[in-house]
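The structure follows.
The complex appears here minus one protein chain, its other protein chains still in place.
So that you can tell them apart, the chains are marked A, B and C in the order they are listed, and the count of residues begins at 1 in each.
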Amino acid sequence: MLVRVAATTDPFWRTAISRVTPGEIRVRGYDLVELIGRRSFGDVVYLLLSGDLPKANEGRMVEACLVACAEHSVVAPSVDAARFVASAGVPLQAAVAAGLIGLGDHHGGAVDDTARAFLETAETGKPDREAALETARALKAAGRRLPGYGHPVHDPDPRVARLFDVAGELGLRGRWCALAEALEAVTEEVFGRTLRMNVDGALAAILLELGLDPALGKAFYVIARPPGFVAHVHEEQTRERPYRDVGWQNVAYDGPDPRRLP
Amino acid sequence: MLVRVAATTDPFWRTAISRVTPGEIRVRGYDLVELIGRRSFGDVVYLLLSGDLPKANEGRMVEACLVACAEHSVVAPSVDAARFVASAGVPLQAAVAAGLIGLGDHHGGAVDDTARAFLETAETGKPDREAALETARALKAAGRRLPGYGHPVHDPDPRVARLFDVAGELGLRGRWCALAEALEAVTEEVFGRTLRMNVDGALAAILLELGLDPALGKAFYVIARPPGFVAHVHEEQTRERPYRDVGWQNVAYDGPDPRRLP
Amino acid sequence: MLVRVAATTDPFWRTAISRVTPGEIRVRGYDLVELIGRRSFGDVVYLLLSGDLPKANEGRMVEACLVACAEHSVVAPSVDAARFVASAGVPLQAAVAAGLIGLGDHHGGAVDDTARAFLETAETGKPDREAALETARALKAAGRRLPGYGHPVHDPDPRVARLFDVAGELGLRGRWCALAEALEAVTEEVFGRTLRMNVDGALAAILLELGLDPALGKAFYVIARPPGFVAHVHEEQTRERPYRDVGWQNVAYDGPDPRRLP
Partner (left out) sequence: MLVRVAATTDPFWRTAISRVTPGEIRVRGYDLVELIGRRSFGDVVYLLLSGDLPKANEGRMVEACLVACAEHSVVAPSVDAARFVASAGVPLQAAVAAGLIGLGDHHGGAVDDTARAFLETAETGKPDREAALETARALKAAGRRLPGYGHPVHDPDPRVARLFDVAGELGLRGRWCALAEALEAVTEEVFGRTLRMNVDGALAAILLELGLDPALGKAFYVIARPPGFVAHVHEEQTRERPYRDVGWQNVAYDGPDPRRLP
């Protein structure tokens, strides 16, 4: 049976991001060829995400954020997943994709939540300290954690002060960075111990300083991590034996005893 | 700038697999609703892959193969990847996808290669033992392994004899199973030690008995593993703490010593 | 620099699902080899997800649900994604994984939500109709949709009645199916038009009849769709030209006009 129906008259894809015609690729209106070698990757990332080239130092700030997220060794489940998958004999991009999937709610995901918490805190219109106290107390009362603060390994997270210093140098350390610090300052009073801002918290503040949509919170990780994933996949496939295996001897089994089919 | 160009007059998608119209879903011509509850999942898998419902016991054979591949615990990099990713807080289907990516060349991938080796062996037109010797010797001379034979943990792989018994019971133990055994029988002579058929080798023989395209060799794993992935992802997300981490103390680093920026 | 630290004394993986030792694979205590050819794929899925083999017809019900979800043609974004990716020249399992990722909140995701809605409705302890009215009204008041009811193409969704008939034949049409119908019955009164149960709603009811965790709602799709994905990937890679492209002429661009670098 052959069934052919008239195609839709609407074009299937619609986009405001870029346009390809023979011999020309335009990104948000700019000729890609003009961008090559003249604009940094950070500028182009900012162009893609915000719709415009930086007016000032936004591209350099983006690069600093990408560098801050670029690598965290095998002490991250996403990297471990990429290496396991790589060991099974898959193409580079597929192994990186497996790692990327792992940038979940508990792994870089706090940037969105923190940015939203900052926005809600600011919307109260109150002075930073007062607003910060309200936000922190409301979270505590709801039995929830303050996203973007506290880190299981780093205390303080060394990337935070550096990112804020760079933001200052680049003229991008404004009200959101101040609000982020105000929240840190009230953690001891509210939670009984100082919860220092972690890299996700700092990225959330900078995301807002850059004027980007909070829904793009995870974008820094999604864009920054692939080089690290590539390095780990390559190392796994060139230095280690195929089919990484923990060994059946090293598995603790606590399920049902051996049994016969009923 | 708004650019709209006339849409193509060709329908974008073309398929011979199924057809959806309001109130009806037909798969290879059959009404999906009639299949529900009347045909096994194995029958429908066979229908999707071959284009027709089984003439005999092919669906039961498919089910036996799926059961044989359904679970191999955490002693498989694909499962480990799925669990790492799951621990990072991602939706069920995304964690399963990360595991699935790991069904690579070294992880179920031997089925395609073995099926092709069987086909090439058979194409010689020689008696099984003679043809098997030729194939094994040619691989050895090329410094390559015999795909589908040998297993790092199981010797023999207990799934093999059982799958062949089931094939026998179902009337599907034919020339390809015989050829697979002929190859096993010559391994000691050619490689100096007995290389027993593993589950991939058995699946390759059965794939050909079922008349399926060798390019579908990995299909058994791709279809059979998701239930195991689901169980592991669920266990990870309900029994373990989020963000599975090996601990920085347990990582061996053998890269460059600490150094200052140049 | 070589840094080696003593490994943790805890085994890295812990699982109650299965145990692999040389020559033996046990799934929830049962020997996998005994399961092959003796138990259906549906039984093994139920074993993996629930921890036990079916006491009655649960495995057959699982198979019916899997068949109901197995294929929905290219009228599903997940399948379209798998075909696009397949056209770019990737291994079978990677293309299927791309499709699988697409089983998101709007694509099979309603099963979890619906199952939770059923549970909350039942927890009121009120008669079905009364409880159903409360649930429907509460959703309407919150401006939310009733998950599991209504379908953009099928009205009614032909899979629903068939799945419930099969559940009846198998002795699994109990209180949750009744509650699902009670909810359908109040939709006209609450929402102003009849919203018929769709396949997600029916699967949610059956999930609860089977005693499975509502968090496994998406499991039916995750397990059932791979054969269809495999068929579509294979068709794409064997019947179509590589690198599926909509054609630059068919893209509507509505972004910024061409502009020069600032």
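Rule of thumb we're sticking to: contacts are C-beta pairs under 8 Å (C-beta built on N, C-alpha and C of every residue); 3 or more make two chains touch, one makes a residue touch a chain.
None of the values given here were measured: they were computed from a predicted structure.
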item	value
Hidden-chain contact residue, picked from the options C:94, C:117, C:132 or C:146	C:94
Residue among B:45, B:76 or B:94 touching the omitted chain	B:94
Where the unshown chain meets chain B, residue by residue	11-22, 26, 28-31, 34-35, 38-39, 51, 53, 90-91, 93-94, 97, 101, 246, 248, 250-262
For chain A, the residues touching the chain missing from this view	1-8, 12-20, 22-25, 27, 32-33, 35-37, 39-42, 44-45, 48-49, 60, 63-64, 66-68, 70-75, 80, 83, 91-94, 96-98, 100-105, 108, 153-156, 158-159, 162-163, 165-166, 169-170, 213, 215-216, 218-219, 221-224, 226-232, 234-235, 237-240, 246-247, 249-258
Contacts of chain C with the absent chain, listed as residue ranges	1, 3-12, 19, 29, 73-78, 80-82, 84-85, 87-90, 94-95, 97-98, 101-107, 109, 152-153, 242-248, 251, 253
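One rule holds for everything that comes next: only the chains that are shown with their structure count from here on.
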item	value
Those chains which touch chain C and also touch chain A	B
Homomeric contact chain B-chain C: same or different residue positions, threshold half	same
Chain centroid nearest the full-protein CA centroid	C
Chain located farthest away, centre of chain C as origin (C-alpha)	A
Distance between chain centroids, defined by C-alpha means - chain A, chain C (Å)	28
Separation of chain A from chain B, taking each centre as the mean of its C-alpha atoms, in whole Å	33
Residue numbers of chain A (touch at least two other chains)	11-12, 19, 29, 90, 94, 97, 101, 246, 248, 251, 253
